[in-house]
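Contents: one structure, followed by commentary.
Only a single protein chain was left out; the remaining protein chains are all shown in position.
Which chain is which? They are A, B, C, D and E, in the order written, and residues in each are numbered from 1.
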Amino acid sequence: MTFCRAFYIGRFQPFHKGHLHAIKYILNECDEVVIGIGSAQLSYSIRNPFTAGERMYMIRIGLLSENIPITRFWIVPIPDVNNNDIWVSHVKALSPTFNVVYSNNSLVTLLFEKEGYEVRKIPFLERDKYSATYIRKLMLKNKPWEHLVPKVIVDYIKEIKGPERLQTLASKDE
Amino acid sequence: MTFCRAFYIGRFQPFHKGHLHAIKYILNECDEVVIGIGSAQLSYSIRNPFTAGERMYMIRIGLLSENIPITRFWIVPIPDVNNNDIWVSHVKALSPTFNVVYSNNSLVTLLFEKEGYEVRKIPFLERDKYSATYIRKLMLKNKPWEHLVPKVIVDYIKEIKGPERLQTLASKDE
Amino acid sequence: MTFCRAFYIGRFQPFHKGHLHAIKYILNECDEVVIGIGSAQLSYSIRNPFTAGERMYMIRIGLLSENIPITRFWIVPIPDVNNNDIWVSHVKALSPTFNVVYSNNSLVTLLFEKEGYEVRKIPFLERDKYSATYIRKLMLKNKPWEHLVPKVIVDYIKEIKGPERLQTLASKDE
Amino acid sequence: MTFCRAFYIGRFQPFHKGHLHAIKYILNECDEVVIGIGSAQLSYSIRNPFTAGERMYMIRIGLLSENIPITRFWIVPIPDVNNNDIWVSHVKALSPTFNVVYSNNSLVTLLFEKEGYEVRKIPFLERDKYSATYIRKLMLKNKPWEHLVPKVIVDYIKEIKGPERLQTLASKDE
Amino acid sequence: MTFCRAFYIGRFQPFHKGHLHAIKYILNECDEVVIGIGSAQLSYSIRNPFTAGERMYMIRIGLLSENIPITRFWIVPIPDVNNNDIWVSHVKALSPTFNVVYSNNSLVTLLFEKEGYEVRKIPFLERDKYSATYIRKLMLKNKPWEHLVPKVIVDYIKEIKGPERLQTLASKDE
Partner (left out) sequence: MTFCRAFYIGRFQPFHKGHLHAIKYILNECDEVVIGIGSAQLSYSIRNPFTAGERMYMIRIGLLSENIPITRFWIVPIPDVNNNDIWVSHVKALSPTFNVVYSNNSLVTLLFEKEGYEVRKIPFLERDKYSATYIRKLMLKNKPWEHLVPKVIVDYIKEIKGPERLQTLASKDE
C-alpha cells in the first residue's frame, strides 16, 4: 500500500478538541499528517490572538498528551500570501511532500483540486461547540471554555494569560 | 490634431457589455486605449474570482469579437500598491504613455488630476444592470447573467467553470 | 532625576486640539516626546485622507503655534507592519530611544508592556468632540469643524483643500 | 492538431534582433506566443534601464514592423517574486494559458519542467552580438548599437533618450 | 535546575555532519533545541537549492537516524525580514520560547545579545570540511560529498536529485 502523508490546515486560534478529533481521524486513514498553521504571521488581534510559536507549542503538547506518536505529525507555519492562485505552491515549498489533503473549507478544496490533489472531507465533531471563534467569544465573556480544549493546552493558555490578552485586545480605549 | 492615447481601468470581474460600451465610447474620441486590469494580483475570491491572465484573455476575445481593431487597444495588468499616493506613478511605469484618463471613479479621478492629467467621464450604460457585482450575484444565485456579457466571453467563462468557481468560493464549510 | 523621553502615537487624520492637549500633558511630565505618525504609508482614503508629509507638517506648525519648544518634540512617521508581534521593534528602530509610552489604546499598551515599557494613560479632553473620526464626518457633511483644530492647521487644511478631498473620496461614482 | 500557445520570457532591456529571431522561430512552431516581460517592476538602473511600459511598447512596435500578426502574440509584464518555487504559479496566474515553454535559461527550464511543462530550446542568433548586456555596454560607451535592434525600436529608444539615461545612471557622482 | 530550551539557526543547504555535531553539543547542555531554518523563503538557487520543506524533512530524518529523541527538538522555518533590527522579534513570534541562543555568527550574536539573550558559542567540527558551501561546491563538480552528510540525508538528496538540480542551476544558458 502506498505511503500516505496528509496535509491539514487551520489557524488554531486556539487548538481545540475538534482539531484533535480531525487529526485522529486523518491518522486513522493516513500514515502521517502535516499540520499547517495558517495566517502564521498574525498575532495579538481578536481574531488571531496567538503567535505562530505559541500555536506550534499548543499543537505539539496537545497531541503528545493524547499519545499521538510525534513521529506521525509535522507542524509547519504557513504565512499568508496575498494571491490565492499561488497559495498551493507556497504551501508545497514550505512543507514536506504530501499526497492527500483533508479540508472542509471550500477555497482550500478548490485550490488544491485545481492542482490535482485529492481533497477529502472530515466529519465535524459538534461544529457549533468545537469552534475557535466560539471559544474566543467565551474567553472574552469570561465564560467557561476549558472543556472544549485539551487539558494541557488549557494550562498553557492560562499560563500565557490568553483570555486576559483577548480581553485587553477587545477593550475599548479608556 | 494630437495623437490621443487614453487610460481606462477596471477590475473586469468579469468584463461585461458596460465595459465594452465604455471602450467603444473612448475609441470614438481617442486613437488608442490602454485598458488597465486593476487588482491584478487577486483571484479566487468572491469579489475577484478570475486571475489577471483570465481577465486579459476575456478582454481581448471580447473586443476582437466586436471588431475593435486590436492595434487600437493595449491590456496592462496593474497589481495594487498599498499607498494611494504612489499609485499614479506605479500605473505610469507599467503602461505605455497616455495623455488622457477616462474614469467615473472619484479616487482614480482625484489621483490622476493631482498629477496633472485630464480625466473625462464616461456615460454609463444602464449602470444597475451592467455591473460586475450584479453579474457575480446572478452567477451565485444560478440566475441568467449571459445577456449582460459578450457572447464569446460567456462561452469562455463557462469553459473555465466560472459560475461553479464562484459558488464554491461562496459555499459554507460543510 | 532621570531624563524622560516619551513615545506617543496617533494617526492624526487630522491633528486636533485633543492631540494638542495630550502632548501638553505629556510634556508636563516628561522632557521630550516622540510623536509617531501611525499608518504613515496610507493616504487619500476616507479614513486616512492626509499623507505622512502633510501630517508631519500639521503637527509641527500646530505645536509651534502653541509655543511648544520645537526642541522638546520629535516627529517620526511609522508605516504599518502586518505582524503585531514585531511592531514594537519596528517602532524602536525608527525612533530616538524613549523610556516611557503614553497611550489609551489597548493594543499599543499590551505590546509595549510585553516588551517591558511603562505605559501611562492620558486624560481625554472631551473625547466625543475631539475625535478625528468625528472631525472627518463634519468635513464630509460640510458642517463646522474648525473650532476643534488649532487655527494654523485649519488654515493649512483649507489651503490643501482637505474637506474637498474627503468629499471627493466619499462621493459615489457618477 | 492541438492548438499551441507558447510562453517565452525575457527582460528585454532592450528588445533586440535576437529576441525577434526567437519569436519568429517560436511562431513557426506554435500558433501564438505569450511574451513575458521579466523583472517588470525594475527600471532606471544600469541593468534594467527601461520601465515595463516602455518595454511593452518596444515589443509591440518591433513585432508589428516585422509584419508579425498582432493576434498571434500577447505581452504580459511579470514582476519578480522572491521565491523561485512559486514563480511558475505566479506566471500562470498572470498569463493566458499556454502549453509549451521556450527557454534557454536553466532556472526557467528547471522550474517549468518541475511543473510538468515541455520546455524547448531556441537556436541562438549569434549570441555574443545579439545580447542586451552587450547593447547596453555599447550605449554606455557611445558606440554604434543601432544595427542590433529593429529600426522602429531604435527610433523609440532615441526618442526617450535611452542611451543618455544609461550614461547618466552610470555616471559617478560629481 | 532551570529548564533550558536553546535556539540554533542555520540555512542547512544542506544539513551536514557539522550541524549534527552542533545539535548534539547543544542537547548535551540543554533540554531542548529549536532549530530555525533561515532564509526559509529561498530555494532553487545555487546558494539555496533546497526548499524549506525539503530542509525540514532532511533535519528530522537526520536527527532521528542518530537516535536523537524527537521530543527534544523543534524545527521552525524562519523567512528573512529585510530589517535586521526587527529580526529577533520575528524569530520570537515564530518559535516556541527559548532562553539561550547558540551561534558562532556575529550578526546573530549581536542582535540576540542586544535583546538580552545569553549567546553561547559552539565548537566547530573541522569547519573547512563540514561546510554547506563546500558541499555544494563538491556537488557542482561531481566530486564525492556523501561522507560529509548523514547517510539518510544522502539518500534523500539523491532521491530528489539534489546534485543535478544544483548543476542545472549553475549551467550557463546554452
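Keep in mind that, in the parts below, a contact is a pair of C-beta atoms (placed from the backbone, for glycine too) under 8 Å apart; a residue touches a chain by one contact, two chains touch by 3 or more.
Every value quoted in this text rests on a predicted model; they were computed, and no experiment measured them.
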Omitted chain - touching chains that are shown: B, C, D, E
Residue of B:Ala22, B:Val88 or B:Leu169 in touch with the missing chain, whole complex considered: B:Val88
Absent-chain contact - pick from C:Ala6, C:Ala22, C:Ile35 or C:Met56: C:Met56
Residue numbers in subunit B that touch the chain omitted from display: 81, 83, 85-86, 88-90, 92-93
Contact set of subunit C toward the excluded chain (per top definition): 40, 43, 51-54, 56-57, 60, 64, 70-71, 74, 76-77, 79, 92-97
Positions on subunit E contacted by the hidden chain, ascending: 82-85, 104-107, 109-111, 121
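The working rule: only the chains that are shown with their structure count from here on.
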Contact distance in steps, from subunit B to subunit D: 1
Where subunit A and subunit D overlap in contact partners, by chain label: B, E
Residues of subunit B engaged with two or more neighbouring chains: 43, 51
Every chain pair meeting the contact rule: A-B, A-C, A-D, A-E, B-C, B-D, C-E, D-E
